[in-house]
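Yeah, one chain of the complex is gone here, protein chain that is, but the others are all in their spots.
The chains carry the letters A and B, assigned in the order they are written, with residues numbered from 1 in each.
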Amino acid sequence: MLRKTLLIVIVIVVIAGGAAAALAWRPTIEPVPRPAAASFDPALVKRGGELAAIGDCATCHTAPGGRAFAGGLALPTPFGTIYSTNITPDEQTGIGAWSEEAFRRALWEGVDRGGRHLYPAFPYDHFTLIDERDVSALYAFLMTREPVTAPAPANKLPFPLNFRPLLAGWKLLFLHTGRFQPDPNQSAEWNRGAYLARGLAHCGACHTPRNAFGARKKDRAFAGGEAEGWTAYALDANSPAPTRWDAAALAFYLHNGWHRYHGVACGPMSEVIENLSTVQSEEVKAIATYMASVAGPGSDARRGKANAQARQANGPGVAIYAAACATCHDAGRPPPYGGIDLARSTGPSGPTARNVIDVILWGLPAQDEQRRPVMPGFAGTLKDRQLADLLAYVRARFSDKQPWTDVDKDIRDARAGGSRIYPAPSPPSAPAAPGREEARQ
Amino acid sequence: MKLNVNGRDHDVDAEPDTPLLYVLRDHLELNGAKFGCGLGQCGACTVMIDDEAVFSCLTPILLLKGRRITTVEGLGSAGNPNPLQRAFIEEQAAQCGYCIAGMIMRAQALLKRNPSPSREDIRTALQPNLCRCGTHMRILRAVERAVGKRTAAAEGGR
Partner (left out) sequence: MSAHLTRRRVLAGAGALVVSFSSATQLLAQQPPAPQGEGAGNLPGSLKKSPFIDSWVRIDADGVTVFTGKAELGQGIKTALLQVAAEQLDVSFAAVKLVTADTARTANEEYTAGSQSMQESGTAIMHAAAQARAILVDEAARRFGVDVDQVKTEDGVAWAPDGRTLRYGELVSDQFLHVQAQPQSPLKDPATFKIVGRPQQRVDIPAKVTGGEAYVQDLRLPGMVHARVVRPPSYGAKLDAVDTAEVEKMPGVVKIVRDGNFLAVVAQREFQAVKAMRKLAAAARWHEEPRLPNQSDLAQAVLASPARDYAILDRRQPGVAAAKKLEATYTRPYQMHGSIGPSCAVARRDGETTTVWSHTQGVYPDRDAIAGMLRNTKENIRCIHVEGSGCYGHNGADDAAADAALTAQAVPGTPVRVQWMREQEHAWEPYGPAMVTKISAALDSSGTIVDWDFAVWSNTHSMRPGGAGALVAAQSLAQPFTPPEPKPIPQPAGGGDRNAIPPYHIASARVLHHFIPDMPVRVSALRALGGYMNVFTIESFMDELAAAAGADPVEFRLRHLDDKRARDVVTTAAERFGWSSFSRAAGRGRGFAFARYKNLAAYCAIAAEAEVDRETGRARLVRAVAAIDSGQAVNPNGIANQTEGAILQSASWTLYESVTFDDTRITSVDWSTYPILRFDAVPDSIEVHVINRPGQPFLGSGEAGQGPAAAAVANAVADATGHRFRDLPLTRRRIKQALGA
């Protein structure tokens, strides 16, 4: 009897394993000689460049100090560290031997040219929405970049997560391939925005919470997530922003990296906006229109711009804020270069203190000799106790939320994190710095 | 309020919100840390607090109870400069010199945590500090000299 059961179990496992293997297997697509750059229509290449900026490709596929698109950036995930790949058209170490079909399959199905499954750190669950024409443009753009010899470092994933065929199971559960379907009840602009935001721009990759398998919770789109230790705020009705985002504010912010009623972009969002600031305004407006509808009308208390409530707060943080922060943050110098009005900033209202901690500790550094808002870091100045006191004050004074919990742990994590320090975006309004006109936005 | 500066305790009669820079210069009459911007953008005011480089222009003294403050005067004197200061003299790493004390403190903090930095490490560490005269190459060479990566023989203007 036992032997029969064992035999049935073995057969089931073998069949299941075979089926799984069959499911997991993807054919290799034959390599092609790298297409000549001149063979691509310049207009298509230009379009592809814009799309790549919207898709923020360079941000993940470029290592700090490395060549553009040559990969090598370490992406911390809950499962281990994944390194981005080289997507320059280098034939040995990049995608130079990839046909357009292979490229498309990677975006739509998360499979590389050799048939290996890609980790969804590469957000193909979003890119599957991109239409074929835009895929062609992206292909044209990437194939005309400077080829760089740079093999991607090996991922640091524990067994069995480093066994790629397992990803087939993940995809079975969580990947729904297929192009974007416009909503006929919405405007063309809204649909364009939805197409970009849900697809190429993959906003939900950071702004949507994930389950234990690292997949987005489909019923909680834009309800808030995280990226590299930073909180990516909820963009739906749960948005903690003191002032409701409307389409105009969002469009301005996504283009410039700041808004006088919301503050300055920090953390990984700063890089997103550095890319978006190079994109045509209609595309950004479309994304803003869509995201504004995601945000919803909001409660009356948060509607409108004049929303900074004066609150009292006590404790040792009062003196610290007054002495170390107020000289910039209460100086009334117009944004984005003046210290932002913290009553407007989402940071103090966020679900955890983590974003605020990172900004206080590491600041917003000067970088690349571009005009951008800068803030010094206070990591050496503040002891953990002082920082916690300051955070308690900031929370009480600049938000209407309950005190943060786990502050001490968040401070320790931030200090130990070795997190990248992000500069604020450089406003594209060159050559003038914004004067009073722009500050009136 | 009691402050520990360069190994000595000082009783300072200043408002708690006074930035350390003004206490160092105005009360303790130390010249090293300088006013360059008061905004944490230029680093001329850089000192060390418990071995970390900070902008003294933005550090109110109320935060500094029990902390160890080090300024360039605490590293050495003209008659007895420490190895880093000596390296700056040997490399003649100064033009107007206004930024140099801040550079030295930022570099000293680097050496405390990384005794053998690469040139890339030094550049990254000194990024918060500005030099308007263009003395950067000599500043880099001076720090390298201090860690023994340069000898007098390796000259030639590089």
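Assume a contact is a pair of C-beta atoms (placed from the backbone, for glycine too) under 8 Å apart; a residue touches a chain by one contact, two chains touch by 3 or more.
Everything numeric in this text was worked out from a predicted model, so none of it was measured.
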Chains in view that touch the one left out, judged over the entire complex: A, B
Touching residue (missing chain; options A:S84, A:T128 or A:T144): A:T144
Chain not shown: contacting residue from B:L58, B:A94, B:A109 or B:V147: B:A94
Hidden partner chain, residues of chain B it touches: 14-15, 18-19, 22, 25-27, 29-32, 34-39, 41-42, 44, 71-73, 75-78, 81, 85, 88-89, 92, 94-101, 104, 122-124, 126-127, 129-138, 140, 156-158
Absent-chain interface as seen on chain A, which is shown: 42, 45-46, 48-49, 58, 67-69, 141, 144-146, 278, 331, 337, 366-374, 428, 430-437
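Simple rule for what comes next: only the chains that are shown with their structure count from here on.
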Rounded Å distance, chain A centre to chain B centre (Cα mean): 37
Complex interface listing, chain B residues touching chain A: 16-17, 19, 39-41, 49-50, 52-55, 58-60, 62-63, 127-128
Chain B-touching residues of chain A, taken from the complex the two chains share: 319-320, 322-324, 327-328, 363, 365-366, 374-376, 378-383, 386
